[in-house]
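Only a single protein chain was left out; the remaining protein chains are all shown in position.
Order of writing sets the chain letters: A and B. Residues in each chain are counted from 1.
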Amino acid sequence: MANKESNSYIFMYSTILVVVAAAVLAVAAVGLKPFQKKNQEIEKMQQLLTSAGIENDVKNAEELYKNCFVKELAVNKKGEVVSVYENGQQTEGEVRPFNIELSKELAKGEQAQFPIFVCKQEGKTIYVVPVHGKGLYDAIWGNIAIEEDLNTVAGALFDHKGETPGLGAEITNPNFPAQFKGKQIFENDEVKLAVVKGKKTAENFQVDAVTGATNTSNGVSNMLKDCLSNYVEYFKTLKTE
Amino acid sequence: MANMLKLIKNPLSKENPIAVQVLGICSALAVTTQLKPAVVMSLSVMVVVALSNVIVSLLRNTIPSRIRIIVQLVIVSMMVILVDQFLKAFVYDVSKQLSVFVGLIITNCIVMGRLEAFALSHKPLPSFFDGIGNGLGYAVILIILGFVRELFGQGSLWGYKIMPESFFDAGYVNNGLMTMPAMALILVGVIIWIHRSRNEDLCEK
Partner (left out) sequence: MQEIINIFVKSIFIDNMVFAFFLGMCSYLAVSKTVKTSMGLGLAVVFVLLITVPINYLINEFILKEGALAWLSPSLASVDLSFLSFILFIAVIAAIVQLVEMFVEKVSPTLYSQLGIFLPLIAVNCAIMGASLFMQQRDYANIGEVLSFSLGSGIGWLLAIVGLAAIRERIRYAHVPAPLKGLGITFIITGLMAIAFMSFIGIKL
């Protein structure tokens, strides 16, 4: 064997080591990627199902999603439908609405596309729209499910990245989104649904803030306002149809 | 065989990596708010220590001593990335809870410590058992912490409610402090205290 401490040996040794390591990792990463992607998709499906009030777990989420969410749409600010995904096929546009990342769309201004997930269950239609905003420190997001009248909240779900545990993070506690059920969203094409601290002035539109987390609560209000208002035009066209 | 058994048994108490050798605390405490991530984390560390011990031990006669640390680092990182990819693929919810702490196994001093102190000078089989033993020693502390913190902090174990409803009716409340980082540190302090009062020779002067 060549001298173990010689420069050429060390150089060879490290080259081989790095190449082997990189090869092993690349194989593993490529091989496992589909599983990882699937997990992320299932998580998103679960969130959509939960916000529409459908009970689910990791195992049946995919099946349930397929059965309940019959249609996925993406609309722009003017209310025009830009892409449709139906019965497992993309029928209009290029990007499947399921794969749209709302946080990126919000930064796009006029070009932005907003996804809507249409859920048919027990003869009722529920529209689920994602929302995304900023809490006290970091991103907050969620889904709002809307009844057929396009105004009443059927269910909600929130999540966050870095709010304070016990305070702002309480938006994920099921009690908080449960308050939204049955509230009205729009009045005169304006989003009036909001989270308020203290006495409510319009019972139909308002939800109690999370105790001790004023900034997170305001963040939720702003998020609802910013995101839901993008759907006003589209809902108008739906109503006149 | 008796030797192998000793390799596994010693790190459990007398040479416990956390309580006695003070290694690998960095990533240990943050993942113990619940039992499940604590167990998954322990398993991951065990796998990484055992397998990198074996690999380094197999290569021990070929590794040039000048770049030995870097070689070990590459091997450990490789194992950790593999573990991370597997967790993401098969136990997604836990891997989300563990977040960056899987990556931090790389800088977990237990791993590098065992490679330097044991694997470089021993045959693959003893190295493997040494890795398993140290992984178990790490696991013991993590599981105790995870158990106590989840039981008293959230009234559940492995995600299932354990505390009976009647307790809550009688005025029992979950101790929110248990889920906070501060309590993990104090609990480790208490574990060390108990451990050392039973093994007097471990006390510091």
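Assume a residue touches a chain if its C-beta (ideal position, glycine included) is under 8 Å from a C-beta of that chain, and two chains touch if they have at least 3 such contacts.
Just so you know, these numbers come straight off a predicted model, no measurement behind them.
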item	value
Absent-chain contact - pick from B:I81, B:V94, B:A119 or B:L142	B:I81
Candidate in contact with the missing chain, chosen from B:L43, B:L104 or B:L157	B:L104
From B:L5, B:A117 or B:L185, residue that would touch the chain that is not displayed	B:L185
In subunit A, positions touching the absent partner	21-22, 25-26, 28-29, 136-138, 161-162, 164, 167-168, 212-213, 215
For subunit B, the residues touching the chain missing from this view	22-30, 70, 73-74, 77-78, 80-81, 84-85, 99-100, 103-104, 106-109, 112, 177, 180-186, 188-190, 192-197, 200, 203-205
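The rule we apply is simple: only the chains that are shown with their structure count from here on.
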item	value
Between subunit B and subunit A, distance of the C-alpha-averaged centres to the nearest whole Å	34
Subunit A - residues contacting subunit B, complex	4-5, 9-10, 13-14, 17-18, 21, 24-25, 28-29, 32, 35-36, 39-40, 42-43, 58, 165-166
In the complex, subunit B residues that touch subunit A	62-67, 70-71, 74-75, 77-78, 81-82, 85-86, 88-90, 92-93, 176, 179-180
